[in-house]
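Report on the structure given below.
For this depiction, one protein chain was excluded, whereas all remaining protein chains were kept in their positions.
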Amino acid sequence: MHFLYLVFIDPFVQMGMAPDLLAQTLWEGLVSGVLYALIALGFVLIYKASGVFNFAQGIMVVFAALTLVGLYAAGVPALLALALTVAVMFVLAVAIERLVLRPLVNRPDIILFMATFGLTYVLVGMGELVFGGDTKQMIAKQLYLPSGAIDLAMLGGRVTLQKLDIAAAIIASVMVAALAVVFQYTRIGRALRAVADSHRAALSVGISLNQIWVIVWFAAGIVALATGIMWGARSEVSFALEVVALKALPVLILGGFTSIPGAIVGGLIVGLSEKLFELYWGPLMGGGTEAWFAYVVALIVLLFRPHGLFGEVIIERI
Amino acid sequence: MSLRWTSLAACAALMIGLALPAFAADQLYIPLFSYRTGPFAGSGIPIADGMHDYLTMLNERDGGIGGVRLAIEECETGYDTKKGIECYEAVKGKNPVVVNPWSTGITLALIPKAAVDKVPILSMAYGLSASALGNTFPWIFNPPDTYWDGLSVLVKQIAATEGGFDKLKGKTIGFIYLDAPYGKEPIPLLQQLAAKYGFNVKLYPVAGAEMQNQSSQWLNVRRDRPNYMIMWGWGAMQPTAVKEAVKTGYPMAHFYSVWWPGEDDVRGAGPGAKGFRNLNWHGVGANFPALADIRKFVVDKGMSKVPKDKFGEELYDRGVYNSVLITEAIRVAQKLTKTKVVTGADVRRGLENLDLSAARWKEIGLPDFANSLALSCADHNGHGNLFVQEWDGAKWVKVSGDLSPMNDVVEPLLAAAASEYVGKNSGWPKRTEACDHTS
Amino acid sequence: MFYREVGQYRTSYRADMAIFPILQDRIGLLVILAVAFVGLPLVGGSFFLDVVATPFLIYALAAIGLNLLTGYTGLLSLGTGGFMGIGAYACYKLTTWFPGVDIVVWILAGGFAAAAVGALFGLPSLRIKGFYLLVATLAAQFFLQWAFERIPWLYNNNVSGTIEVPTRTLLGLPITGATATPVTRYEVALCIVVVLTWLASNLVHGRIGRSWMAVRDMDIAAELIGIRLLPTKLLSFAISSYLCGVAGAMLVFLWYGSAEPSVFSIDLSFTILFMVIIGGLGSLLGAFLGAALIHVLPIVLRGVPPALGIDIASSTVEHLNLMIVGVLIILFLVAEPFGLARLWQTGKQKLRVWPFPY
Partner (left out) sequence: MTEAAGHVAAGETLLAGERISLRFGGVTALNDVSFDIRRGEIRAIIGPNGAGKTSMLNVINGFYHPQRGAIRFHGENLARMNPGFAARSGIARTFQNVALFRGMTTLDNLMAGRALKMKRGLFWQLLRHGPALDEEIAHRRVVEDIIDFLEIEAIRRVPVGRLPYGLQKRVELGRALAMEPELLLLDEPMTGMNLEEKEDMCRFILEVNSQFGTTIALIEHDMGVVMDLSSRVVVLDYGRKIADDVPDAVKQDPAVIAAYLGVAG
């Protein structure tokens, strides 16, 4: 009975008691949701256009951030370093297309999936070899990212919004919008959608798969860079970030592998729900629930919608 | 087919690797388990540099110890137990004088093996607290303090700032820790002290995978408003925690940590981190003759991996401290056995008779670097005094006098833990190693 | 020339259905077993046994387990680490309750706990497919790892929070704990692995194996010839998890000697999945080949520079190591997507027609 109270009543009482904390929680959830969404976005882009489940997205985040910081540490001015990093991500995309995707074209998904694992190893090794494995500071100031916080006195308390988080949210939404526009209205976008629908069809109308792949992986690289900067500025740039990137997977499940809006919504759902759960229900089970909560949510959603909330359902004919 | 050859080659290579005479017999083989890779590399690199550079310095300056050169070999563990065990198996054949696992997980895996292979394990201020009891764990050493010592000192300090233990009643102490055996170890003691002094404890676990994603833990902190925070963190968890604390506007002067955060872990949080406090037992900085020698003989000759600006930082100096323990133990062993090229067994004796007085610290060019430390057969830890240092925005400043651990509470815990360990590991060997009373 | 089946007539279905119908294969197998049981312990040092041989066997067993699920039944899983953990913790609890009973019994028994949990987490597989299932199994992985941390009962409230392997003897000979010699632990592991592999190969060559593959290749058609999907998939999950569980127990009791929860992390799941893919989906031999490559290769690479007397920092070696392994994985996938096992088959085929190419 008491247990039931703790599970079903008490959390909401708490929410009511401290609305400012609730607001703060929602905000935090929103922000981490945005970051999850950014990582997931990288997955979706690549999965849509090349059907590859790119496990390396996580390490690409770290790699991009490391390159940026490393270049700066090597004396390159911040903005130039940023530009160079973008260039590096492009080179990376080309290299991946040439050395990994092209030889593996038309192979089973699982094979491409494993290939991205190999890619992960290579990137981890290279990253640590070149930049060293120690945690680094993200050069937030030099990139004119705001620091400090806005304190809103509201709901009988205070809600603190980190300027950085606001920036993250804005940048994320801008990127998403930009991508949406690109997908909708540009020639490349149409090509991308064609490829997403069917590789053969795309080929038959004379779209070069290779170009598309480079573009998509490059785009994913940019997304990764943005994610890396944001997350790096919030904590540190270290290889532990790669693990956080795994969170993108339940996000993908919720959103469906193929839907960009899905990735965003999924990210927000995961971010919000896991924060709320950890804060109000976590204590009941000793906390630390964030490690698995998102995945369990994803699992439950899958039980009712085997293709995610937004993924297109494949009807099996025979 | 190809694979058969691969594996044949593999075996062959390994055989060769084993067949090769490990190192010339007139050297002291000191393997250093380090982790310059993986999620914890941030903490691992400076420590590895410090350990390595001090030993190299001895080689360069004095031609080793007592005229015997030190064969220093790093083995990369990546803080991963599996690799750690591999490293141990790889080095144990080359009769190492001592092994520093530098990971609680690896230490725990090695503890049973040590007694069998006659290799002393030096887990400096980490590992299994109970291994402080030399009569149960003759081969394991964890000076100068156990985590329980550390926690008791922190509670002491908090009580002091509050103005007496009686003031702790009704206060709340939050404990944010890496959700791993290492982080969980202090909890029993914390709860015991809570019961004794009537303060409340709030636990905030941080999963290894979530180290850089702590906002919810700190939301909890904000809700529970603990009067003090104590952190048992490692690697990327620490800078993230400090940053989050700053974000939440938690009073830094009330944010304490065990001795693992280094400068890099707080620097990132900017001026907000001013006032953050952690434990320490040794000097920080490069203003010691010995470190000057390291700079002269090692760093300037480009034999070190340490970046110029990181030289003499806290964790680097801690690596140095670790190496001092090794080398001093070797010296004692040499004295005891009257032989130059000592074995692991000898160094075990050396460690048990280790006596680092203030005078001795001065002799080796580290005056007032650390408190005196004396080990014995029964006491493999020393439970030395600790002090609290504060981050002033640029460097660590000592803000407390020497604080002694609450031996009265820690000792029974150690005894209990040791007997529990023995009880659960049926057939745990009784101590047979003789005990010399030179100290 | 030497590897010819010509003139080996199989006069009965029994003979024809033997798992190794060709004489040379049977001989080869015997030789390998002889070397494994007698040869290696004699020549291999403790390093070889403890770091290379025993771990290889344990990984191979886990890989077989996952291969039954992924390779034969076509269900992707990243829960392997968690299931291995269940096996280990179950074995630990059992041996603390009944110290008297021989540890091997408990190692084998620990698998059943894993089987139960595996089947439980397998339930969604009826509806969820492909990568979606892959992510779903991550829920198992992370939840279990969290549980290992959070439930002190699992590790007997040890202050250290880890499970420490007590010394257990079989007929007076210590086979776990520090006093157990590498040889003993290796032989025990070998016996377990050989027996379980034999059982597994029986399984996949019989009715159950066929229904698994049927489900893998076309689940709808399988249903239409009367194969019940859910029981088939669950059985696959259970048996797969059983093998993984046993492997997990062996990992702690015959190799590590103690384990904190992080041992059974997602990385372990990935490693095993590698072994399966690189080795070859749907091939037991592949599990061994994959385990050999993924586990042994880095050790060899690590051993090369010292053996050649090159002096580079061990961390640098580690970085290069990662890169080399990564590149090799990609190369293998490009060169032989069906894994080492297929490579092996083609090799045998070549040998069969040798010296004539066609």
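Per-chain numbering from 1; labels A, B and C assigned in written order.
Keep in mind that, in the parts below, a residue touches a chain if its C-beta (ideal position, glycine included) is under 8 Å from a C-beta of that chain, and two chains touch if they have at least 3 such contacts.
Small disclaimer: the values here were computed from a predicted structure and weren't measured.
The hidden chain makes contact, of the residues C:V101, C:I151 or C:I220, with C:I220. By the touch rule set out above, chain C reaches the unshown chain at residues 13-14, 17, 199, 202-203, 205-208, 210-211, 213-214, 216-218, 220-228, 235, 282.
Everything that follows uses one rule, which is that only the chains that are shown with their structure count from here on.
Between the chains B-C lie more C-beta contact pairs than between any other two chains. With each centre defined as the average position of its C-alpha atoms, the distance from chain A to chain C rounds to 33 Å. One finds 36 Å separating the Cα centroids of chain B and chain C. For chain C, residues that reach two or more other chains under the stated contact definition are 142, 146, 149, 266, 315, 318-319. For chain A, the set of residues that touch two or more other chains comprises 128, 133, 246, 286, 288, 291. Put simply, chain B touches chain A in their complex at residues 36-39, 41-42, 44-46, 179, 203-217, 219-220, 222-223, 235-236, 239-240, 243, 247-249, 264, 267-268, 270. Here chain C touches chain B in the complex through residues 43-48, 50-52, 96, 99, 142, 146, 149, 156, 158-162, 164-168, 174, 177-179, 255-263, 265-266, 289, 292-293, 296-297, 299-300, 302-304, 306-307, 313-315, 317-319, 340, 343-344, 347, 351, going by the rule given at the top.
Residues of chain B that touch chain C in their complex: 1-3, 6-7, 9-11, 13-18, 20, 34, 36-37, 73-76, 78, 81-82, 85-86, 89-90, 93, 104-105, 108-109, 111-113, 115-116, 128-130, 179-181, 184-185, 188, 205, 207-209, 305, 417, 420-421, 424-428.
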